[in-house]
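The complex is shown incomplete by one protein chain, all other protein chains being positioned as in the whole.
After this line comes chain A, so read on.
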């Protein structure tokens, strides 16, 4: 009985019952079908998505970096331009200011010259007038004075005129000296 049992069981070790094979087949097929169909393709897709996310991130970062560099370059150029412009404007302003100063000075000098000239002219004219008036007045006064002193009218007009003029010329020449 023992031998028979061993013989029977021993043969079944390597010759499995068909029903067990069917169970194994169905169980494994179900697992295989579900995992291969529904799970692992999604994992592959997820790997792919992850790779893309990382590579996309790197690309975006590179693009941002390039953009930033471009902007920096642009700003630097603009800054340099602005500096040049500022210097130019300053120089222009300085030159303008100098020009204006020169103009004003020239005008002022001209004006002062003109005023001085005008003053001199006026002074000369007034002096002439005064001299003329004085000359006439002094002549008259002197004649009146002389007539009163002398008590008599100096009839001779020509002599009278000649002596007054001579007198005055003497006065002038002594005054000038």
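Methods note: a residue touches a chain if its C-beta (ideal position, glycine included) is under 8 Å from a C-beta of that chain, and two chains touch if they have at least 3 such contacts; residues count from 1.
Basically, contacts and distances are computed from a predicted model.
J.: Just to verify: the chain that's not displayed, which of "ATP synthase subunit a", "NitT/TauT family transport system permease protein", "Carbon-phosphorus lyase" or "Integral membrane protein" does UniProt list as its protein name?
T.: The UniProt record for the chain left out of view names it "ATP synthase subunit a".
J.: Taking the full complex into account, find the residue in A:42, A:127 or A:161 that is in contact with the omitted chain.
T.: Touches the omitted chain: A:42.
J.: If I consider the whole complex, including the chain that's not displayed, which of A:50, A:120 or A:166 touches that chain?
T.: Answer from the full complex: A:50 touches the omitted chain.
J.: List the chain A residues touching the unshown chain?
T.: 5-6, 9-10, 12-14, 16-25, 27-28, 30-32, 34-36, 38-44, 46, 49-50, 53
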